[in-house]
Structures are given as C-alpha cells and as structure tokens.
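Before I ask anything, here is the structure I am working with.
The complex appears here minus one protein chain, its other protein chains still in place.
For reference, chains read A and B in written order, and residue numbers begin at 1 within each chain.
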C-alpha cells in the first residue's frame, strides 16, 4: 500500500507511516503522520505538527504550524451530508465544502470531533473526546459535548 | 492486503478501498467503502450508500439504501460485552447479537456511536460525535451524548 499518493506535496523531513493514506494534500517540514491516518485532497498541514494515528483530516481543513493532533481525531466539512441526490450518489459538485482552521500551536486531544466551519484559536487545547461545534478562543481549554470553555491558558504556553 | 474476502457479496459498481476489511457481508450496487473500514460477517449495506473511512459495521447491522455513514462511525451489537466466560475467551455461542437498522436515506455524522438495538428512521440525521442510545424518529436531527432530538426535517429532504 502506498502511504502518500504522487499528488501529495511533502516538505523536508516529513515522516508518514506506511499505513497512512494521503492524497492531494500538502504537509509541511518535519511533520509526523501516524498509522491509519487519512488526509484528503485539498487539506493543508503546516510545519512541525504531529498527526497521531487513526485521525481523519478532510478537504477544507487548514492546520497551521506546531499543532498537536491526537489519535482518532475527526474533522467534518459538511453540516448536512447526504449520500444521494435524486436517487444517485452525490458527486463533487453536489455539496459545498465548509472550511475549518486550526491555528498555530493548538492541541486537539484524542477522539475529538471538529465540526465544519470552526476556527480553533492559537495555542488552544481541545480536551480528549470533545465535540467542537463553534470557534475555540485562543489560549483556552475546551471540553465536553458540545465543547465549552473550561479555563484560560497563559499565552505562549505552547512552545 | 485483501480488501474484501471471497465470502463478501458485492453488487455492481461497488468501490472498496484497498485498506478496508470486509468479510461475510453484503454490499449493494454503487456503494462506496472508504479506507480502514471494517464490515463484519452478517452485516448488510444497501445500494447507493457512502461508508466513510475508519467506520466499523458489525454483525447484526442492516443499512438500507442511500444512507450516508460518516467517518469513524461505530456500531455496537452487544450491550454487556465480556471477554471471557468461566475464564476462557468467549466464542460465537456465548453471546446474543442484537440487531440494528438504519433506514433509507438516513445520514450518520462522523464519529457517531450507534448502540445495539436501535433503529435510525428514514431520512434522519445523527449529528457528528453523537452517541445514539435509542430509536431515532424519521426526518429528525439528533445530537449529543446521549443523543436527543434537536429538531425535525422536512420529509423527503434526502434526495
């Protein structure tokens, strides 16, 4: 199995596990991608990130540099997905991709689900198992389903 | 790695990702199955469905036609699972499989968990990250853990 299709743009010193499935995406320098990770066409992952095993990053997601993405994290780019339209499978022109952004130095805990259209602020932390339904302010910790702010973090804590 | 064992019954024009793991199941015409999907013996998936990456469909699950199953969706068929009985691993005769059904045109959001024994009604939508513990009425949206009805949808909205 090929871990990165030929249309993937990898920076220098990128590590991609042999079981990963990357196609049409961009991954920045030094970033590490774990087992069973899928990164779709059009997704962008910055430099110095860790993308942990079992995570799914869809089209429309931009992850800036120095971001920690835990295991089993799932992004979403469609609020009302349907399989078909007029009885036939939907194709690429039958839906609108809603963009999501994870800003520099943020951390997404394992098993977090990130809904379409949100922005995770710089240095923010999403607790493990949380479902993020709206923007996360920078330098805060959010937890729960739906995720709410638990407390603030000192700015610059990430690195 | 073989993506579909020889005892799988695939309809016409079915697409199964090379990393998927299907055995003893039935998949209907035109349905697409993504990366790292496992579909177990005895499960049935209808025509014109999308089964997205990282999803697990167990024995006892019937998915009707035109259903959208998001990424990382997990079905359950045993309410009180145990590894062993009298100190030895349980086998196929040591538990009862509880059936689950997803009706025509429903959509299951990514990272949803569907407990054993529920029915997801026609055209219903399960929000991303939800844990479904009881039946979902047709043409409703449910969200949360445990999932509750958020609002109704216009019938026939699916296609």
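Side notes on the structure shown:
Keep this in mind: contacts are C-beta pairs under 8 Å (C-beta built on N, C-alpha and C of every residue); 3 or more make two chains touch, one makes a residue touch a chain.
These figures come from a predicted structure and were not determined experimentally.
Within the full complex, the residue among A:4, A:22, A:39 or A:67 touching the omitted chain is A:67. Residue-wise, the contact with the chain that is not shown comes from B:76, picked out of B:76, B:128 or B:142. Across A:49, A:76, A:89 or A:114, the residue that sits in touch with the chain not pictured is A:49. Residues of subunit B in touch with the missing chain: 1, 19, 21, 36, 38, 54, 56, 58, 72, 74-76, 80-90, 111, 113, 115, 131, 145-146. Within the complete assembly, residues 1, 17-19, 30, 32, 34-36, 48-50, 53-54, 66-68, 70-72, 105, 107, 109-111, 125, 128-129, 144-145, 157-159 of subunit A touch the chain that is not shown.
Following the convention adopted for this analysis, only the chains that are shown with their structure count from here on.
Subunit A and subunit B have CA centres that are 24 Å apart.
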